[in-house]
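With one protein chain withheld, the remaining protein chains of the complex are depicted in position.
Now for chain A:
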Amino acid sequence: MSAQTMQQPARNDVSTDTPLLTVDRLTKLYGNQLGCADVSFDLYPGEVMGIVGESGSGKTTLLNCLAGRLSPEEGSVVYTDRTGEEVDVHAVSEPRRRMLMRTDWAFVHQNPRDGLRMGVSAGGNVGERLMAAGARHYGKIRSAALDWMEKTEIDLTRIDDRPSTFSGGMQQRLQIARNLVTGPRLVFMDEPTGGLDVSVQARLLDLLRGLVAEMGLSAIIVTHDLAVARLLSHRLMVMRRGKVVERGLTDQVLDDPQHDYTQLLVSSVLQP
């Protein structure tokens, strides 16, 4: 066994990668209220970054700026697309940005109601995203929708039901199915397990962990739950009052926090 498992294929060599997302000195103000300030980082293919911090620290603001849903006062977000072309997310034309959001990116909202169409059937919710990305063949769309409902553990007999008849956990899984069906490269998630009870959370986390690894997705996940961050993210940024106060490998930041605020955050929970 040893010989075969010691082989290190070149495709796993991280030193030759180029970033998927390059974020440079991003600052967002709401009037004179600070949203987020001076945030810079690179995100690489296959990397999952967690953003943690107390309520009001600017996590959602930052995520929305990264995903082009809010315009920052300063700084830039550059995305490298499938062809290797660099796209300045805030300078590019609106149609181009919308196309990116439909084909390359996905955004999972904390409240599934913000990410689903409540008046459309479950199957329709998943199929609609595929059609927006250009799919036309009805049979293929329906089978992809079924496939994704299965992957996200939604009872297939519910395909024609509206999400308003689903539980919170099912709605959240449907939102994930709708987002991932198009095979995005980059997923933004705002508190994906927030508002769900603990047993439902565990199931969702397990699902997300599997999908991210299987699809080799890159993701940026905002959460206030350090256990979620530990389970899902490779790297962590800790925010306080709009600023990044600490960053690093997830387990290092949680087990050997250097900043007084991170130490407070970690010591406030039972088992981060």
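For the reader, a short list of remarks on this structure follows.
The definition used in the following text is that a residue touches a chain if its C-beta (ideal position, glycine included) is under 8 Å from a C-beta of that chain, and two chains touch if they have at least 3 such contacts; residues count from 1.
Methods note: contacts and distances are computed from a predicted model.
Its UniProt record calls the unshown chain "Phosphonate C-P lyase system protein PhnL", which is the correct pick from "Phenylalanine--tRNA ligase alpha subunit", "L-lactate dehydrogenase complex protein LldE", "Phosphonate C-P lyase system protein PhnL" or "ATP-binding cassette domain-containing protein".
Check A:Asp38, A:Asp88 or A:Asp251 against the missing chain and you find that the one touching it is A:Asp251. Note that of A:Arg142, A:Arg203 or A:Lys243, the residue touching the chain absent from this view is A:Arg203.
The omitted chain makes contact with just one of the residues A:Val120, A:Ile159 or A:Leu231: A:Leu231. Contact residues of chain A toward the unshown chain are 1-2, 5-6, 8-9, 12-15, 17, 44, 47, 202-203, 205-206, 209, 213, 231, 234-235, 248-249, 251-252, 255-256, 258-260, 263-264, 267.
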